[in-house]
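Note that one protein chain is taken out, while the other chains of the complex remain in position.
This part shows chain A:
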Amino acid sequence: MDGMIHPGSDAILQAGPVELAIPETGIANLSRRGLLGSAAGALLLGVMLKGRPARAQGEGLAAAAPRPGTQVPAFLEIRQDGTVRLLSPFVEGGQGIATAMAQIVGEELDVDPARFVVDCAPPGADYLVVNGRRLTGGSYSVRSSYGTMRQLGATARNLMIRAAAARLNLPEAELETENGTVIHRRSNRSLTYAELVEAAWRLPPSEVAALRDPATFRWIGKPVPRIDVRDKSTGRAQYAIDLTVENMLHAAVQHAPRLGQEPASFGNEAAVRAMPGVHSIQRLPGAVAVLADSWWRARRAVETLEVTWNDGQHARALPADFSSAGMLAALRGERGAGSPAEENGDLRAAFAGAAKVIEAEYDAPYLAHAQLEPPSAIARFNEDGTLELWLPNQAPEMFQASAARMAGLEPGKVKIHSPMLGGFFGRHFLYDAAMPYPQAIALARAVGRPVKVLWTREEEFLRDAYRPIGFARFRGAVGADGMPVALHASAVGEGPIGRYFTPDRPVDSSMVEGIAGKPYSIAAKRVDCVKVKQPPVISFWRSVGHSMNDFFYESFLDELADAGGRDPFEMRLAMLSDKPRQATLLRAVAELSGGWKRGPFELDGVRRARGVAMASPFGSEVATIAEVSIGEGEIRVHDLWIAIDPGRAVNPAIIEAQVQSAAAIGLSSSLLEEVTYEGGAPQQRNFDTYSILPPARMPRIHVRIVESGAALGGVGEPGVPGVPPAVANAVAALTGQRIRSLPMSKVRLGA
């Protein structure tokens, strides 16, 4: 066990399909245990992760399926107007992946990314470029596909040159390309890709088409403008919620207040049926729907309907007395040892010989994703026996397989459209009872017409799959010199990796990431994973376990610094003496902030202080400094300085935007966000009670990108985890008050 570190959820995402495969028996077991459940909406994320290639549609499938990411025509459409349509393996939801894909493919194809139109590809074997699978998540899209997509662009360019060589009867070596055109300089002749594409796509692709020398990159590594900003600034961008199909009915739903209840009877059915535009009232698992000729009429009718709810059979039924406060008390009361996720040195001896020992407990609440686009889905059964679905999703093949099972069809008979997402943050994986598309399928089948289901914000917050509650217990010690010598941490609860991917492993990586695997040298340390099941449907939430665990750990590290009489910044630096990558980053963020100073100090007549924190999420390294003051009992965050080392930068402008965005959601979760359950039902049903960061509380955010040359790390999530502890550490420096429970708005501060 010595020196063992358990991989985080990042490593799970990177694992190949074999590693991730849940054996069939495992699935059966899971199913019996109720994770698969029986209701139409009951789903399991892990089940679809075996990388079983879906059958390619269209192109004749050769006996041996080609390697994903190699069939040029499956990805690229060269249009007569000179634009290029790329079918991307990934879905755009604000993270800039459409632009990144255009940069990477465009660089090798030799077409300006600005001429790209990027859509998310339908299910198909060609697009399984994430270690034989496909999902958009884990800040993993560029990392997993960078080489594949570069090669794809190079292969396509090579086809163009060969087609041109044949057409012009010239040796390939005499031809060059320039932004979508093949050129023969000596004879001053040229052919556009659009003129060549028909012949080019018929040639056998070369396995060894040469890649461009990175020293000559024009777009990769540059702050290329995003290709979708104009459409998104003029209302032209279309999300799932904006789509319609001919002859469709609109559906609005009312869910049972508590998951597991079923509709028993209606009090005013006739009156509701008579409301304008109403087509019918339909029962669904755990919900009722009204179909109407407009969504507003459907909504008004379904909200008018008086429904009596009975206890039902749902596999994830919540007990009538379930509360988040009770859940937290249960976690706090669990004293089992659990399983070690990280272990190093002689803990007992280190504590025995220490100068000072401290203990603390930390917790973080259930959180909603609160992506601004409420979920919707359109289902249409076609005359040719296929089912067509338009729906927000982060993993088309998984949704295809699930929908096929639900509809009793072969997966190849289910067509999935994956529109741009109005934010996601982990929301659009398959979670039990958390998605409208099973309802759309059931309703479309029931009425024999296409149906669009749209959830109100209230229904969305009622059935969102939440970030789990987090709880951690720490015991740490400092030596005579004030430096940490021993650390024992226990993460108690349940995480999405353990629930959906690795139920039989003793350690749930998403429970311990951000506590285990920290870079600091401490002679003796141990991190335990203590599993306690949580009844609600839980989910991935931007930066997953890191979103709370780094808050727990980095806050406690400051407590140790205080116990040892050390400056928290200098102490971290000393603990990183053999970690040049992290030490460099820590120095970088200090420099970015004008030099480390903890405070309290006065600026513009306001007393302020700063806090620092580090995190190692998703293959990147992040160092964060926050400056805060207190006004009217509230925390004011003035500045956040964030240094990120993603190894290399594919698009520095998008990285900076993603870090800003991640910092905002990180701050929002620090200060404001919380879902509480009472009586088995979540209490926050809209933005009036579930607060997210408003513009008035947005700090200045200063970003520095450090390129260490390490392997490519993620950029969408890593900005999150440093913010809560940096703010908490600053607040402690300013007020002497240590916040150990989120959100911080629960605490009234005086200063």
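The rule is simple: contacts are C-beta pairs under 8 Å (C-beta built on N, C-alpha and C of every residue); 3 or more make two chains touch, one makes a residue touch a chain; residues count from 1.
Operating definition for what follows: contacts and distances are computed from a predicted model.
Engineer: The complex has one chain missing from view, so what does its UniProt entry call it, picking from "Sarcosine oxidase subunit delta", "Carbon-monoxide dehydrogenase small subunit", "ABC-2 type transport system permease protein" or "(2Fe-2S)-binding protein"?
Structural biologist: "(2Fe-2S)-binding protein"
Engineer: In the whole complex, not just what's shown, which of A:S187, A:S206, A:Q238 or A:N382 touches the removed chain?
Structural biologist: The one listed residue touching the chain not shown is A:Q238.
Engineer: Consider the whole complex, including the chain that is not shown, and state which of A:T456, A:S490 or A:Q684 touches that chain.
Structural biologist: A:T456
Engineer: Thinking of the whole complex, not just what is shown, which of A:L196, A:A256, A:V628 or A:A657 touches the missing chain?
Structural biologist: Here the residue in touch with the unshown chain is A:A657.
Engineer: Which residue among A:P66, A:G147 or A:P225 touches the omitted chain?
Structural biologist: Touches the omitted chain: A:P225.
Engineer: Mind pulling the chain A residues that touch the left-out chain?
Structural biologist: Output for chain A: 93-96, 225-226, 228-239, 241-242, 244, 250, 276, 294-297, 370-374, 420-425, 454, 456-457, 653, 657-658, 660-665, 668, 686-688, 692-696, 698, 700-701.
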